[in-house]
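Shown here: the complex without one of its protein chains, the others still in place.
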Amino acid sequence: MFFASDNSSPAAPEVLEAIARANEGYAMPYGNDPIMERVRSRIREIFEAPEAAVYLVATGTAANSLALAIFNPPWGSVYCHRNAHIEEDECGAPEFYMGGGKLVLLDGDHARMTPEGLEKAIGFTGRAGVHNLQKGMLSLTNATENGTIYRPGDVARLTAIARAHGLPSHMDGARFANAVVSAGCTPAEMTWKAGIDVLSFGGTKNGLMGVEAVVIFDPAKAWEFELRRKRGGHLFSKHRYLSAQMEAYVTDDLWLRLAGQANRAAARLSQGILSVPGASLVHPTEANAVFASWPRGGHRKAQEAGAAYYFWPFNQSLDGPDHEPLSARLVCSWSTTDQDVDRFLELIRG
Amino acid sequence: MFFASDNSSPAAPEVLEAIARANEGYAMPYGNDPIMERVRSRIREIFEAPEAAVYLVATGTAANSLALAIFNPPWGSVYCHRNAHIEEDECGAPEFYMGGGKLVLLDGDHARMTPEGLEKAIGFTGRAGVHNLQKGMLSLTNATENGTIYRPGDVARLTAIARAHGLPSHMDGARFANAVVSAGCTPAEMTWKAGIDVLSFGGTKNGLMGVEAVVIFDPAKAWEFELRRKRGGHLFSKHRYLSAQMEAYVTDDLWLRLAGQANRAAARLSQGILSVPGASLVHPTEANAVFASWPRGGHRKAQEAGAAYYFWPFNQSLDGPDHEPLSARLVCSWSTTDQDVDRFLELIRG
Amino acid sequence: MFFASDNSSPAAPEVLEAIARANEGYAMPYGNDPIMERVRSRIREIFEAPEAAVYLVATGTAANSLALAIFNPPWGSVYCHRNAHIEEDECGAPEFYMGGGKLVLLDGDHARMTPEGLEKAIGFTGRAGVHNLQKGMLSLTNATENGTIYRPGDVARLTAIARAHGLPSHMDGARFANAVVSAGCTPAEMTWKAGIDVLSFGGTKNGLMGVEAVVIFDPAKAWEFELRRKRGGHLFSKHRYLSAQMEAYVTDDLWLRLAGQANRAAARLSQGILSVPGASLVHPTEANAVFASWPRGGHRKAQEAGAAYYFWPFNQSLDGPDHEPLSARLVCSWSTTDQDVDRFLELIRG
Partner (left out) sequence: MFFASDNSSPAAPEVLEAIARANEGYAMPYGNDPIMERVRSRIREIFEAPEAAVYLVATGTAANSLALAIFNPPWGSVYCHRNAHIEEDECGAPEFYMGGGKLVLLDGDHARMTPEGLEKAIGFTGRAGVHNLQKGMLSLTNATENGTIYRPGDVARLTAIARAHGLPSHMDGARFANAVVSAGCTPAEMTWKAGIDVLSFGGTKNGLMGVEAVVIFDPAKAWEFELRRKRGGHLFSKHRYLSAQMEAYVTDDLWLRLAGQANRAAARLSQGILSVPGASLVHPTEANAVFASWPRGGHRKAQEAGAAYYFWPFNQSLDGPDHEPLSARLVCSWSTTDQDVDRFLELIRG
């Protein structure tokens, strides 16, 4: 009953096996290993993007920060949701890598920005000219930090607004697999066909040990990416171990299967919670995270039994009468079992 | 009838004379000129702060950015009002000088933050720990961008909240003189006695050609300031010309006299506008700027006669019926005359 | 016969096994896993430094850059050898992480700086004061980029000079194990007992997949390190996989055994080369790398047989008469076998 975060789940067995296989003999360093060659081809195939530049790094913060830094100048504004990971959870890494930049924070229900909100934010001119930061780029998180998703049409509407102002678009896809599975679309439909220029293609939260790909659909910025990655200390000498993980991930749709499992677990959990008297959802459950509220009595039982999850917002207290509801975040991963879910539901039903 | 900005007014005659006097023979460079020695003493005297470190730079953006950079680390948040100059008008200079940092934007009427808003913003913890930016410092603009002021008691209440969280406080005093004159307090009461650690003591908008002092009340950060100033290209070799301007400014209360003149002109303008049928104030007039609304007919007359000022917000149109009011910003300076004001009032009265 | 670099060798079997063991169930993220707890204890024990702060990152560039950044301000000079990895192989990462800084390049035979050279460099004042970068810190690479080592006495002499000027000292120990084994000293003798303040304790080149520890002997800078690591995107969510590698490394002296094997292979190779007519050493062989020169005929035979290594300097041509010597770098690792070495020697003997 571990729902604290998908970043606490183990790596999938296929991934461990791939690493073991990669551990034979000598391999060229720094991404020149033959596995990476295959990874690049496979990712281009998956995304129907034969020209895309594909790179691996080991953390999502690195993927996002580097992806933003190659498109947004030090004096550019990045339009993102107020709850975006780049704003809330990266301790200023994007600004560090961009050498400046400013995140302009948009509101929007369920961690999704709206076309109207984006148009207003980008259209705002203030005392235009050299005194302000310049319009820079758009960054969408998909799946969002609230467990919702943008569908391809949503993405397209937002990137079209950015493009109309001459701005490129980034997708933070730390949970990209969960979003794609949920939307039932192709990776291409969710990204470049919907106007995305650069994607952080997450693996770590979905069964890898620690690998994210950055997919740059127009490779003009590829060399700059390589230099920035190196300067950031994110170019691995023994790169084959990143390559091997990612190869396993994109082989035989492992990434989609793992995400499917996580999403199904979340759906089961979400539906189960809704059947608890006094419970309700805080955000719709569209990917692998459930944001819900249920009576404190159920919380107490679950916690006594060792269930791991966060109250959401964090700084809430369990104190209070049994029937009074309290909201929480429950994140499922590829390794969440039906038994975990069912046992948890039993507990909170009191 | 020039009310576009106080940064468009000329330098006071005393300042020109001081520069001419300073232009005799050779002088030690980089702030080692004897005039600077006197400036330092005089500013310490004015602020009743015999230990304060005092430095000169030529722009307000430099003063603010350097003042923030010596107190706020690259991973620190600066709490400021949403309309602060450091957010809206410096193209990211504070973040550039801090090597990161993030401005946390607070709301509040008339460009003033409230104790409640500040407490809430600083108290917010989110997913506490290493993932977030850390609590950094407070920055107040006084007089504010809306022509209002914080009185010493207001300042003290806000800095006390910051201090309770271990945070230092900065005052952007680009219009410090106008605020002090308006509040009728001493410079010390408005700053260190009210908890301010570092002040941008503006001169440019109030009769100098281009000089701002940075007053650091605890001199422990003085050497770091000097290094950052040099690295920013803001250490003048022929420093005597900055010193001379500032000496004139702090001699015989010139700075207070000039600000008094600007404030009185604004008050006259403000009261005059209020007597125009259909006119109203957008913000209280507490310093040298008037934010008011009056009928478009009056705007048309004023503009035809060559009056210079900005609609506020900027992107408004003059189109519309004569009686329909339109809001504007009018900034007075030491050189605004009663005749200017009265002629302008006559015009907008239609 | 792979001598191109130790970063191309596989991971040791113990390391793979540790990763597999770590892959059970859920684990707290971001370094809060129980394995990391044990790693910290064990490294403190090995270094006889019960207070030391210990952190893991995945690349040597990250370890060095972060280690330098917590000690050297943006306006500080880092004194290092002209051939140091931080100067030659990190694409400016140290300067990026320090937010400035300047590497002052010292000469010295065999990639070792001398006390005289260091004293002269630190003692140099130029136009002292605010116009110059300030004296910052010392950085030693041990083992060096030329396969030589500093013994504890050498380290102590150099750090004493730095300390006399108030400067801290860093050791880039990407090949720390090789240096310690070669010197026959304890880890403590090579580091804090010899005046080192912060160590990049390398694992990647010596049998890990990609882990380096940063050991900060005085933990006062620990929190700053954590913030900088996060901002750099180097805090792993699934940290247990770094922890597991490092635990295997420091268990049962694996790190020393692997390095011993690499050093012995290099010694065997070095001695063998010296017995080739026309061959000579370019640098003494003191760790796991051999810098030697031998006739082009031998090079041709080795290359035809598929031996992998670099000419050194790089931009040399194989063209020329058979007897004319050409210099090269040969790096051994834990996985270099006697057979590899002997077969190679046979080939170059012609």
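Labels A, B and C are assigned to the chains in the order they are written; within every chain, residues are numbered from 1.
Quick note on the criterion: contacts are C-beta pairs under 8 Å (C-beta built on N, C-alpha and C of every residue); 3 or more make two chains touch, one makes a residue touch a chain.
Because the structure is predicted, anything quoted here is derived from the model rather than measured.
Enquirer: Sort through B:50, B:184 or B:233 and give me the one touching the missing partner chain.
Expert: B:233
Enquirer: Of A:10, A:60, A:99 or A:325, which one is in contact with the hidden chain?
Expert: A:99
Enquirer: Thinking of the whole complex, not just what is shown, which of B:58, B:80, B:143 or B:276 touches the missing chain?
Expert: Only one listed residue reaches the unshown chain, and that is B:58.
Enquirer: In the complete complex, the non-displayed chain touches which residues of subunit A?
Expert: Output for subunit A: 30, 73-75, 99-100, 130-131, 134, 226-228, 230-231, 235.
Enquirer: Just the residue numbers, please: which parts of subunit C touch the chain that's not shown?
Expert: For subunit C, the residues touching the absent chain are 74-75, 88-92, 95-96, 100-103, 125-128, 130-133, 314-315.
Enquirer: Go through subunit B and note every residue touching the omitted chain.
Expert: Looking at subunit B, the ones touching the missing chain are residues 2, 4-5, 7-11, 16, 19-20, 23-29, 57-63, 65-66, 90-93, 96-97, 204-205, 209-210, 227, 230-238, 241, 308, 335.
Here is the rule we use: only the chains that are shown with their structure count from here on.
Enquirer: Could you label the subunit B-subunit C interface same or different, taking same to mean over half of its residue numbers are used by both chains?
Expert: Same residues, largely: of all residue numbers at this interface, over half are found in both copies.
Enquirer: Using mean Cα positions as chain centres, tell me which chain lies farthest from subunit C.
Expert: That would be chain B.
Enquirer: At what distance in angstrom does the C-alpha mean of subunit C lie from that of subunit A?
Expert: Spacing between the chain centres: roughly 35 Å.
Enquirer: Could you put a whole-Å number on the gap between the CA centroids of subunit A and subunit B?
Expert: 42
Enquirer: State, to the nearest whole Å, the distance from the C-alpha centre of subunit B to the C-alpha centre of subunit C.
Expert: 52
Enquirer: Two-or-more-chain contact residues of subunit B, please, as numbers and ranges.
Expert: Those would be 74-75, 100, 130-131.
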